[in-house]
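Complex shown without one protein chain; remaining protein chains in place.
So, chain A:
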Amino acid sequence: MKTRLVTALLCLLMPALALAGEYDLTVDRVKIDTGDFVKEGIGYNGKSPGPVMRFKEGENVRINVTNNLDEMTSIHWHGLILPFEQDGVPGISYPGIKPGETFTYEFPIVQAGTYWFHSHSGFQEPDGAFGAIVIEPEGREPFRYDREYVVQLTDKHPHSGDRIMRNLKMMPDYYNRQQQTVGEFFSEASQNGLMDTIRDRMAWGDMRMMKADVEDVQGFTGMINGMGPEQNWTGLFEPGERIRLRFINSSAMTYFDVRIPGMEMTVVQADGNNVRPVNVDEFRIGVAETYDVIVRPKDAQAYTIFAESMGRSGYARATLAPEEGMAAPVPQMRDAARLTMADMSGMPGMDHGDMDHGDMAAQGDMDHSNMSEMDHSAMMAGTSDPFYAKGSGIAPTAANGGKFLSYADLKAQKPLYEEREPTREIELRLTGNMERYTWSINGVKYEDADPIRLKYGERVRFKFVNETMMTHPMHLHGMWSILDVGAGEWNPIKHTVSVQPGTTVYMETEVDAPGQWAFHCHLSYHAAAGMFRKVIVEGGPDSTQAKTEATTEVGGDA
């Protein structure tokens, strides 16, 4: 009681002592021009994407959010560690922000790095309600750069979020224009033989699954910092400079494969946390993830930032150049990815016994005489990425044959928590039915689900088993996701973890934030269809059950 009083007193003095920043955001109806089409949407301070919010680690921020819409809104600070009632999820953190109302968020900034913010109400985020967050660290960073740019990706669609959801419910393949055609059948038959091709089609038809089911929502224009490929956002540089590019994937549904032809990238941060530098030629950024890379263009020439969607149905493009108006060639998109039976291997009730023809070669030994199923990119993958099913059709390879970033390459620069045994494991099966467009966890949609209850002070090991044929970027609010890449205490610290089809991925969470939090797939239409949970953290720093835990010492610099 005494200490509490002291703390309370101290707190009353705190605002005067600590850095304090005041920020204003308005939520507005805006026009979004992609270069391909102009669309009514939602933005912040009059445009979409909203402004880059620049905070300092150690600062207490007050953010006044004024809702100029005629509907409820909210802002979630994606990846920020903060008190739960500041997290901005209607129905979980708070009721939301009413039309005409100003809500003031107030929380300390306890981390550094690249993050983003977005509405957590309805489909406002796919409709354009998002912006970037850049937090300057208190101390020195373990890398140097001369200038920096935010590179915020999105998949702007001509349809509103509500309409997309409704169309998907009516016809799950409404937006899929990469389905297998008669033409593809004949070209495959001439390549792999008629009978193998028929058997392959029959195997997939029997499951009522489509190999082309990589991207649910196609027909978008890929955008970078609010500009479409033709509008060509351009970042300037002086040759020889080190440029830090803060990639943020604010897409509703789209994974992007990012490369800058002619330039190697050094990945230095993932989801805002420093990682040991990795040099790559290309990386895949999941929905809601961020990657900070450093590039060093030596010549006074233009470079294209090329981000093609994982399913190759669209791309975003921007330019780095010594002066405005320069442009480098824009590569062609590669062939559309096709799922393989390996990607289906997580599905329950899959009878592997009657599928040992053609396609299943991908699963076991690489029998080259029988590789009818695999697409070329998967075949060329010399070293396979352990975060994809073995023989997966969507496992990425670099366009130039070089290094493609894998989760396995990510190692924390400095562990945030002490390594310890998890106190328990929670299995979360990622489930769904493409034909009904229902998405769920452990077969239960959010509307029917009980919350996941965690105890303050425990370290929980989450086991994600992806039983669907789609990739799901799983995002736990309020607490870090320590992705198990097999590096022990050097496992990277993330806020969003992609789980590929047919794979099992583990992450651990130090349960150090009391309150209740959202936990969901960050694909907008999957979350809305039910792949969502509420997590309740019982107890708190003040309760007796947590007092005894050693975790009180583990908080550290982000």
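FYI, contacts are C-beta pairs under 8 Å (C-beta built on N, C-alpha and C of every residue); 3 or more make two chains touch, one makes a residue touch a chain; residues count from 1.
Definition applied: contacts and distances are computed from a predicted model.
A.B. asks: Hey, which one's the missing chain according to UniProt: "Copper resistance protein B", "RNA polymerase subunit sigma-24", "Beta-ketoacyl synthase" or "Phosphatidate cytidylyltransferase"?
C.D. replies: UniProt lists the chain left out of the view as "Copper resistance protein B".
A.B. asks: Considering the whole complex, which of A:D206, A:E230, A:E323 or A:E427 touches the chain not shown?
C.D. replies: From the options A:D206, A:E230, A:E323 or A:E427, the contact with the absent chain belongs to A:D206.
A.B. asks: Which candidate, A:R29, A:K56, A:K169 or A:R242, sits in contact with the chain we can't see?
C.D. replies: A:K169
A.B. asks: Considering the whole complex, which of A:G35, A:P83 or A:P386 touches the chain not shown?
C.D. replies: From the options A:G35, A:P83 or A:P386, the contact with the absent chain belongs to A:P83.
A.B. asks: So which bits of chain A touch the chain we can't see?
C.D. replies: 1, 4-5, 7-8, 10-12, 14-15, 81-85, 90-92, 94-96, 106-108, 110-111, 122, 165-167, 169-171, 174, 177-183, 202, 205-206, 208, 219, 433, 435-436, 438, 445-447, 512-516, 528-530, 532, 534, 536, 540-542, 552, 554-558
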